[in-house]
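Input: one structure, supplied below.
Yeah, one chain of the complex is gone here, protein chain that is, but the others are all in their spots.
A and B label the chains in the order they appear, each numbered from 1.
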Amino acid sequence: MQLQVKGLSKKYYSGFLGNNVTDAVDDVSFDIKEGEIFGLVGGSGSGKTTVSKIVMGLIKPTSGGVFYNGRDLTKVNNRDWYYLRREIQMIFQHPQMTFNPRRNIYFACAEPIRLYKLAKNKAEEKAMVEHLIERVGLTKDQLKKYPHELSGGQAQRLSITRALCLQPKFIICDEPTSMLDVSVQAQILKLLKEIHDEFNITMLYISHDLEVIQSICDRVAVMETGKIVEIGNTEKVFNMPQHHYTKQLLQSALYI
Amino acid sequence: MRGLLEIKNLNVSFAVDDNHVHILNNVSMDINENEVLAVIGETGCGKSVTGSAILHLLPDNAIVTGNIFFKGQDITKMNDHEFRQLRGQEISSVPQSPSTSLNPLMHVGNQVAECVLEKNSSEADKKKTALKVHEIFSRLGLPRGEDFYENYPCELSGGMCQRVLIAMGVITHPELLIVDEPTKAVDWALRKDVMDVFCELKNDMKCAMLFITHDIAAAKYVADRVAVMYCGEVVEIGPTDSVINQPRHPYTKGLIASMPSKGFNVMNGFMPSFQDLPKGCRFSDRCECSSDICVNEEPESVEISAGHFTKCSIYKNMNVSEIFSHAITS
Partner (left out) sequence: MMEKPVSVTEGLRYPRPKLAGIPKYMNVLWRSFNKKNIMLTLGIIFATFIILVAIFAPVLEPYDPTKMDLALKFIPPSAAHIFGTDNMGRDVLSRIIEGSRISLSTAFMVVIFSACIGTLVGMISGFWGGKVDMIFMRIVDVLLAFPTIIFALAISTVLGTGAINLVIAICCIQWTSYARVSRGEAILLKNAEYIEAAKAIGNNSLQIMFKYFLPNIVSKILILASLNIGSIILYCASLSFLGLGAQPPSPDWGAMISDGKEYMRYAPWMAIFPGLAIAASALTFNMLGDGVRDLLDPRMRDSVKTE
């Protein structure tokens, strides 16, 4: 069991004296085995992104814990997070927005290498970046460009490169293809699948698109308004949905 | 059935710093009355530019050639004043993003009513319009009554805003509705609802639609005919079933094969930018069955089956039986 989420809750307080409570995430538990792609499906506002940010340590949960190889990520201090980030990486939804608009692509890719001092000198750093950038299907001359000059698909490949720089063991993908076109989506999904097989990376894949989830995930959890309503093997959930929300989601699929 | 809108050899280029960026290249398509034509294509293929060209909404640096006939009148030759009589009345549009296309400080009902009200209309007119708005709201599955009329856009969900925008588009009973990416901003579960609204519109209001989308499944759900665009060209156009189930152009084939439900087979390469397009066929550098002729010559449009045209050199010198056998083997 690589990642265990146990009774995770996140409440937001609003209004005068904070008496309006919103349960963004309510008692969510699931576990992800090593080397699997775990899908998290739900409509907008179902709390799936909040779960991913809690796992990534960007938000503190109200209660519950996230155990990575037996260690509670919600209680880890900043210093240890620095080392854990090498193992847990994230790919975000809006690819163009995840890069500093003032720095070029090379800087974006080299930054994690610099932060963790993975390269001994500039030449080695350059070689590492170039190797990775070619691995994800971009060319070297794109390194000089700025984020806004890239297309969505290229930018998403780049954020995959950046995540791969640190040789992580676990990647969280937060709707990585929802802003992309169909043909580019296929390219990115194939790339993700390839790196999953090649580096044996465990993935938490978050999406609202059932077809995508169905085609790449081993197991899947369905979320509705902060709760997990159904969890199981992808085939089982999709072929024999038990909960009415899952059924409703499946019925609203449009097929070609 | 007669042609309602006919686009003939539409070329659009943009003048940018003394250069001409040629976006639309000889786009031709036509829409009959009470027919839905879906325009499918990826980001930056020029499908939205086509929509804007029909609506005279292109920016000032656009250079347009070719003709767009609406009920026999060439709308490219009209000036803004003449076209304003058509826009909103006979040709209407539903813009792309529901969350940003509504005025956040105005009741949604008033925003819809504004589309038909003249500047100094009487109280009676206003009452009549309000009734009409209520009627359209209830037809679109929005709650009827004063309460809904007086909502602000921020109080509504994405799907509801989308429907308010549709109401704005259809309240004048247009003959042609241009819908730009209706499913882009809505959630998976709402997508079907939104599409159902369009299907109903098509059946009840009998209005023709130009349905611009990148969502192939949605296009299939609602459209009678489909046009596939790539790099500013219509590469394939024909009846929905025929185009989506038996795509003939290599790009359409690739696009449909990359759907997750078809196993997401990957097409090579990226879409080229408009500044450096390949010579000859614009798809030639990514095409698997590309040959010399593709690189050197711009392909011509070939009729594959009734009403199904494709712009690919493979079919250039084939007769009907050969085309048929080619389709079987590929």
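For the reader, a short list of remarks on this structure follows.
Quick note on the criterion: contacts are C-beta pairs under 8 Å (C-beta built on N, C-alpha and C of every residue); 3 or more make two chains touch, one makes a residue touch a chain.
Predicted model, so just to flag it, every value in this text is computed and none were measured.
Listed residues A:162, A:196 or A:219: the one in touch with the omitted chain is A:162. Within the set A:4, A:98 or A:225, the residue that contacts the chain not displayed is A:98.
Contact residues of chain A toward the unshown chain are 53, 56, 58, 78, 81-82, 85-86, 89-90, 92-94, 97-102, 111-112, 115-116, 146, 148-149, 159, 162-163, 165-166.
Operating definition for what follows: only the chains that are shown with their structure count from here on.
Chain A and chain B have centres, each the mean of its CA atoms, that are 33 Å apart. Those residues of chain B that touch chain A in the shared complex are 42-44, 158, 187-193, 195, 214-218, 220-221, 244, 254-256, 258-267, 270-271. Contact residues on chain A toward chain B in their complex (touch as defined above): 43-44, 151-154, 181-187, 189-190, 208-212, 214-215, 248-249, 251-256.
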